[in-house]
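Showing just some of the chains, left in place.
As written, the chain order gives the labels A and B, with residue 1 at the start of each chain.
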Amino acid sequence: MNYQEIFQEISNELKGFDEIGQVATYIPALAKGNPNKFGMYLVTEEGHEYAHGDTEEPFSIQSISKVLSLVYAFKLVGTDLWKRVGVEPSGSPFNSLVQLEYEQGIPRNPLINAGAIVICDILISQLENPYDDFIRFVRELSGNPNIQYREETAASEKECGYKNNAHINLMKSFGNIDNDVEQVLDFYFYLCSIEMSCKDLAQTFMFLARGGKNPLTNKRVLTAQETKRINSIMLLCGFYDEAGEFAFKVGLPGKSGVGGGIVAIYPDQYSIAVWSPGLNSKGNSSKGIKALEIFTTITQSNVFGPMPIFDELEYE
Amino acid sequence: MNYQEIFQEISNELKGFDEIGQVATYIPALAKGNPNKFGMYLVTEEGHEYAHGDTEEPFSIQSISKVLSLVYAFKLVGTDLWKRVGVEPSGSPFNSLVQLEYEQGIPRNPLINAGAIVICDILISQLENPYDDFIRFVRELSGNPNIQYREETAASEKECGYKNNAHINLMKSFGNIDNDVEQVLDFYFYLCSIEMSCKDLAQTFMFLARGGKNPLTNKRVLTAQETKRINSIMLLCGFYDEAGEFAFKVGLPGKSGVGGGIVAIYPDQYSIAVWSPGLNSKGNSSKGIKALEIFTTITQSNVFGPMPIFDELEYE
């Protein structure tokens, strides 16, 4: 089967898929999402691209932006970054505030909200024009000059962002936020509001499958060592409280967002993005995970090695 | 460089290594450990074996046994296992009791103490002669009929096992322990007391690099699917509160014990065990992690893909 056929096969298998979940409703900008949208986009090491479904339509990338801001900050300050944010999984979110308090305002990793907020604080300190510089960075990676923040989404998020406000104020009380709290949160909500298509996302994340080199320009974004760091963080912390399940089912480093997008990379092979707005109970795209599970099973591409499709069910 | 040369290279690089850490002292059986012991043992897919240093000397495998008991229980009860224990990372241990209480007595994963205790409870329910059956299972995997429990170690552990006692009683209060508390804890401490050499460990874990098949007998221990489950749990939860750091530095599924042993596997390629009793602040073998880091860097074998040894340091 070639990739296009595999996409078709996945599409067939998912026809009866009825655990499509709920579209995120906590902000109006997301609640309006059409649950029937579905797209998959693949970019390979050799530069081939494969599309299926709604792959050109931009949607809110939400938490997926946390990886991009992390990469940018890592590029700017190097390993000094780890003085301000950890690299370990965070456990369940029920006690995220007490954990942050116990660990003196140092978030467990950069992909939980508190961690991503610290990253925003760093970017504001480091960049002349954080909003312009960041969107330019994303456009360069994606090759798409039209990628934009969505002001309306950012404003919605801000209106109900009280928990994030609680987190940033707690970190400020420990001295782990340098800039004005409002300024940092505003930037954070803008980053979440960026809209990209499956095509944009797959292209943008391809450098993480190429040891750190942007495939479009062949310029180095991160060193191979730094890339490994980002990929390992994604594998362990990229899917809220479902990282273990995703590692088992899909077995690739990746990141999801409550807009229904997921992007994942297979080192030296490919970058793949899926989009389906319905979320499971853990906040990840329900159909998106299933699609990726089928894809990595058929292609036998996951970091835990080739897995035979037809496994012997009985022990000998 | 062939593997033997790589081992020599690692040995050379580690000569000046002075962050060797402290030998675990909380039980006498471990405190007597010689901090200068060091061994590495490699078993490849093709069946070749490579040894360096103290590879034949048995040491206390401690928490490494948690993987073996998990595999055995998984083999016996299948996916019903996940009704009683989770598959997600656990965050820092400071609030392990409150987390267990919040999640109604269901431990986050089978490699934290509470989770391993549930596994012991399952084995006791399922097996006629749990102690005999289990040691036979380990001997079969390792090919070494002399592997033993070490009663003295188990007795020491029991004497200071109050936190484990707190955990099991809390789980019992939630109905997640079926057997007598004392009986389960005794079995748990015995499993931790098993002594194996680097050679034994590398051989024993090789089936996890072979999609579930025992290389010595070619009998299937787990299905490929089940093997992937175990490997993903090891990658995300195998190194206490240092899983993220290990995933970055070494990039392989594995498990450590406070006896100073670490075993790791590279799917379809090899199983490797190291032993150095000095522990870092997170409770993992300090020199052992360094040795594995050098090994996976030189051999470019980690699940995040080939990493060039001589990375460009400057961005172009």
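General remarks:
Heads up, the rule we're going with is that a residue touches a chain if its C-beta (ideal position, glycine included) is under 8 Å from a C-beta of that chain, and two chains touch if they have at least 3 such contacts.
Quick caveat: nothing in here was measured; it's all calculated off a predicted structure.
Here 2 of the identical protein chains are placed; the entire complex in the file holds 4 of them.
By definition in this document, only the chains that are shown with their structure count from here on.
Chain A and chain B have CA centres that are 30 Å apart.
Partner chain B is touched in their complex by these residues of chain A: 75, 86-92, 94-95, 98-99, 102-103, 108-109, 209, 211, 219-221, 223-225, 227-229, 231-233, 235-237, 241-245, 247-248, 251, 253, 267-268, 302-308, 311-313, 315-316.
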